[in-house]
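With one protein chain withheld, the remaining protein chains of the complex are depicted in position.
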Amino acid sequence: MIDFSLSDDLLELRDRVRAFVRDEVIPLERDPRQDAHGPSPELVSELQSRAAARGLLSPHVAPEYGGLGLDHRGRAVVFEEAGYSPLGSLALNVSAPDEGNAHLLEHVATEAQKERWLRPHAAGELRTCFAMTEPPPGAGSDPTLLRTTAVPDGDGWRIDGVKKWITGPVGAGVCIVMARTSPEGAERVEATMFLVPMDAPGIHVEEQLSTLDSQFVGGHARMRFDGVRVGADQVLGAFGEGFRYAQVRLAPARLTHCMRHLGGARRCHDIAAAYVRERTAFGRPLAKYEGVGFQLADNEMELRTCRLLVWHTAWLLDQGAEAGEASSQAKVVVSEAVWRIADRSVQLLGGLGVSDETVVARIFKDIRPFRIYDGPSEVHRWSLGRRIARRGGPVET
Amino acid sequence: MIDFSLSDDLLELRDRVRAFVRDEVIPLERDPRQDAHGPSPELVSELQSRAAARGLLSPHVAPEYGGLGLDHRGRAVVFEEAGYSPLGSLALNVSAPDEGNAHLLEHVATEAQKERWLRPHAAGELRTCFAMTEPPPGAGSDPTLLRTTAVPDGDGWRIDGVKKWITGPVGAGVCIVMARTSPEGAERVEATMFLVPMDAPGIHVEEQLSTLDSQFVGGHARMRFDGVRVGADQVLGAFGEGFRYAQVRLAPARLTHCMRHLGGARRCHDIAAAYVRERTAFGRPLAKYEGVGFQLADNEMELRTCRLLVWHTAWLLDQGAEAGEASSQAKVVVSEAVWRIADRSVQLLGGLGVSDETVVARIFKDIRPFRIYDGPSEVHRWSLGRRIARRGGPVET
Amino acid sequence: MIDFSLSDDLLELRDRVRAFVRDEVIPLERDPRQDAHGPSPELVSELQSRAAARGLLSPHVAPEYGGLGLDHRGRAVVFEEAGYSPLGSLALNVSAPDEGNAHLLEHVATEAQKERWLRPHAAGELRTCFAMTEPPPGAGSDPTLLRTTAVPDGDGWRIDGVKKWITGPVGAGVCIVMARTSPEGAERVEATMFLVPMDAPGIHVEEQLSTLDSQFVGGHARMRFDGVRVGADQVLGAFGEGFRYAQVRLAPARLTHCMRHLGGARRCHDIAAAYVRERTAFGRPLAKYEGVGFQLADNEMELRTCRLLVWHTAWLLDQGAEAGEASSQAKVVVSEAVWRIADRSVQLLGGLGVSDETVVARIFKDIRPFRIYDGPSEVHRWSLGRRIARRGGPVET
Partner (left out) sequence: MIDFSLSDDLLELRDRVRAFVRDEVIPLERDPRQDAHGPSPELVSELQSRAAARGLLSPHVAPEYGGLGLDHRGRAVVFEEAGYSPLGSLALNVSAPDEGNAHLLEHVATEAQKERWLRPHAAGELRTCFAMTEPPPGAGSDPTLLRTTAVPDGDGWRIDGVKKWITGPVGAGVCIVMARTSPEGAERVEATMFLVPMDAPGIHVEEQLSTLDSQFVGGHARMRFDGVRVGADQVLGAFGEGFRYAQVRLAPARLTHCMRHLGGARRCHDIAAAYVRERTAFGRPLAKYEGVGFQLADNEMELRTCRLLVWHTAWLLDQGAEAGEASSQAKVVVSEAVWRIADRSVQLLGGLGVSDETVVARIFKDIRPFRIYDGPSEVHRWSLGRRIARRGGPVET
């Protein structure tokens, strides 16, 4: 029956993560080992060592591979806490794209692949990236446009193609590459995922992109695969299952983005609220002005509704539901709401809000792309609308 | 632990209510026994008899007084179904102001009062009204402005005053009257609630107000209390507890408004969605146009977030939480969201949406006042903002 | 060079209209000769007699036919004043559909037709209606779906078909009927407009529609043309020009809707502003609360931007520009802004706003359909977007 309580274990874990972020992560936010492309691998290592020392590393990974085995609801609670700092998700090893990759490996990789890649990743020894998106006219919102190919070559395959908007390849140890494995002109496009070590010959990170956000280690890049050879043991899971696996990764991955950004939005709100309680104008604290108080109220209403939506979707996933529609809705609602929260927080802080004197402007820039990454709002609304159009009868409740 | 499932009993009840609304209530929506001030008492009696025959009358009332004893979460589910038709809440006897009055009686009335008023009310034999709001400069958003007085008179009191925006007095059997019982000029205003039969000498319904909404039986009215005499057994619960009782009634009452209107909004959406699936323009069903599909998607996202917010608040109430802030947030978010849903549904229906050919325009007019009734959005945002201003530290999660 | 001043003549006329509306129209707003389908013909006659007595009748019609010959800018100023009361446009004879019909007659009718229909109409002796829209699957947003036909019959034509959403036929003297005059299955659909006296055999007003708005005399209706015979002198202007004439009528007609509703929105704002200056809560006038003051400020900003957009579009029309895109933009922006203004005004008035104690709720209901009538916002945005998609290069300024 409807219940919103958290188990004692989860509450305890949440509080430990909260204390960790407050005591060890936030003090490093101005660490100089960061630039426009994100924190350096060294800074991330330091953060992850600290998390490991507190037993907080990789909470989403199964215990047999070194994690805490959180289900989706547990992740919702913990990832929100981690996201309270732009460095928190990296510290816990639950940042994109690693977190989604770990989820995918756990569900579809062979035992040998898990041992080779998942276990060290969960221990903070190895980062991963995920190479699916391509520059136009390749795979984007429409994945069947996939142009990177893996063609048979001896006892393995040869991968050729260009990828763009790939997050975190610089410094990563392994890349999951999505490639077309159906022949040119085949009626039905078939794709396969491959596990490729980043030092394999023929992998080139051609260009690092400068973007509004700076929360991902290794930034975003353009990659070229130039005759990269892979063997049968590098097929992730089963051959030809690339598109299905992308779905396995997708719904939870976009939901964990929501969890993390929700924490970031809460941080913005807390900083803005503390400021307007202190700062006065015309003899009154700013917080006493309705034009300010209404924005604070809207922030808290949206934080709450976002959290409920995330929890509900996480619960659906925990029930084994496909949850594609539910996570698509959550992505749209949360990505737009956290953006409004961050924007209001900037506004409440006035000049301070657009400067780097607080972390708010940084989170503001980190959040904006989320309305685009993992499918722009327009694509989700289009897809949700199509489902409703096809569906007969009243809305299901 | 977080759980969004419904018990089997509740699911079964929900489905029975849904079937009842579909089969017996909706067919009566165009019944001529209705006017601008709502359905007639005769129509309501017929509806309630039908509900009683199916065992669905007064589901919110405790079994010992003839109801089904639903908790707040159960009400959330059932009242949403009832609200699917403008006549559904009346049919189940869960319409405002009766539902809130029954809740109040159950919690604070004496046993004798419950026997006299609650039991027949739960059986559909008696309607009730609640007289608190007064015309300016009397009690409104600021309840301490209360001007209606109850002054000692023999072994009882004499009530004098004017009330406005009183819902449903025409045809009601009893009125709960809020009156000031502290002397003129006392430092602290004290109020008491009295149970007054509507046929008591000195009660006058002076004027029925014409408003956008027409869902309440007996409409809204201006009442005058002209030396109405009451005895000690007519003090609802305890003397001097009027303001506290108003709070007991308030948080759940505004939440049940959310439940019912959520059902109304869902109805609007279902009608609009069915229409755009059928109707074509330039050779395509309207639903295939993004300008239409996006609105459908927004409707479903908002229906879902509203429902989660209502369930969460209901759960808080079921835990015995005060929930004033939570229900205030729910009231703001839901009242504004259901209005947008109704508005989009009108828009999707085009000319049909602004005509009375569907029930949508009627629900649209019923929903608009909810952004004002039970505290305008601005008063809630002001109050929520004040709480945040006073509160130290980060937002609680 | 850019200039926003009004000529002395226009200022004088504006002030006279303003005084007329204040002194003679507003006092009749509660006249009982009105119902859900609008004011009665008798009430309109009285209003028009009063306007005529002040020399204010039909200001848009050319002087040679009895009007004041205002250009589009002059209409913008005068119609806004007229729209300040729901009865003002009818009083000045500038209400839809008459005003658009007069414009059309003046531009395309033969001299004989103008003498027969335009002159008495301008004198307030005759009302007109315009029958183009049809029930599905007929002509709506897509006019080429036209199903009403005029087929040759002796020395004239015979008109058969059904029209819906026709404004004002009850009590009208003449109807402009749009009918298909190309044969069944012709490659290109051709249409012709006919002038048909409302007492012609075969014209039936089948049903009056109940809608949110009640500002049009004669309401909206469903009409049937059942073998209505017309002669060559009843072809409005030239044969086969129906679609072109519809465009001649369209751009100015939707702009004059903007003008009138702008006046209505201003009225709502004035009433709300006066109320919040008087009414107090917690010891301060409501207007001193930011949650109120911000809404007042938004109202005035939107009133101003709407007016500028209307004036600019009117100026374009006065320059002889086609102005289809400009008037489409104005229609979208103004219809949505006046709706927000009316909605805020309702909100500021609280319970009063949703009751009929002020005229605001009435204007609120009159304004809502404007987002649908004359093309829903979605159809305009779709059409504007298509133009931009087709256009090369930067936006023109």
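For clarity, chains are labelled A, B and C in written order, and residue numbers in each chain start from 1.
Here is the rule we go by: a residue touches a chain if its C-beta (ideal position, glycine included) is under 8 Å from a C-beta of that chain, and two chains touch if they have at least 3 such contacts.
As the structure is a computational prediction, the values presented were derived from the model and not from experiment.
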### Summary
The listed residue (A:Asp3, A:Glu241 or A:Glu378) that touches the chain absent from the view is A:Glu378
### Query
Which of these touches the unseen chain: A:Asp9, A:Glu125 or A:Asp142?
A:Asp142
### Task
Quick one: say which of A:Asp213, A:Asp298 or A:Asp318 touches the chain that got left out.
A:Asp213
### Absent-chain interface as seen on chain C, which is shown
1-7, 10, 73, 80, 266, 269-270, 273, 276-277, 285, 287-288, 290, 292-294, 296-298, 300-301, 303-305, 307-309, 311-312, 314-316, 329, 332-333, 378, 380-382, 384-386, 388-389, 392-395, 397
### Task
Determine and list the chain A residues touching the chain excluded from the picture.
133, 136-137, 140-142, 164-165, 209-213, 220, 279-282, 289, 291-292, 346-347, 350-351, 353-357, 361, 365, 368-369, 371-373, 376-378, 381-382
### Task
Please give every residue of chain B in contact with the chain that is not shown.
289-291, 294
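As a convention for this text, only the chains that are shown with their structure count from here on.
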### Task
With centres defined as the mean of C-alpha atoms, identify the chain lying farthest from chain B.
A
#### Entry: Mean-CA-position distance for chain C and chain A (Å)
52
### Message
With centres defined as the mean C-alpha position, give me the chain A-chain B separation in Å.
### Response
42
### Message
Quick check: what residues of chain C touch more than one other chain, meaning two or more?
### Response
289, 291
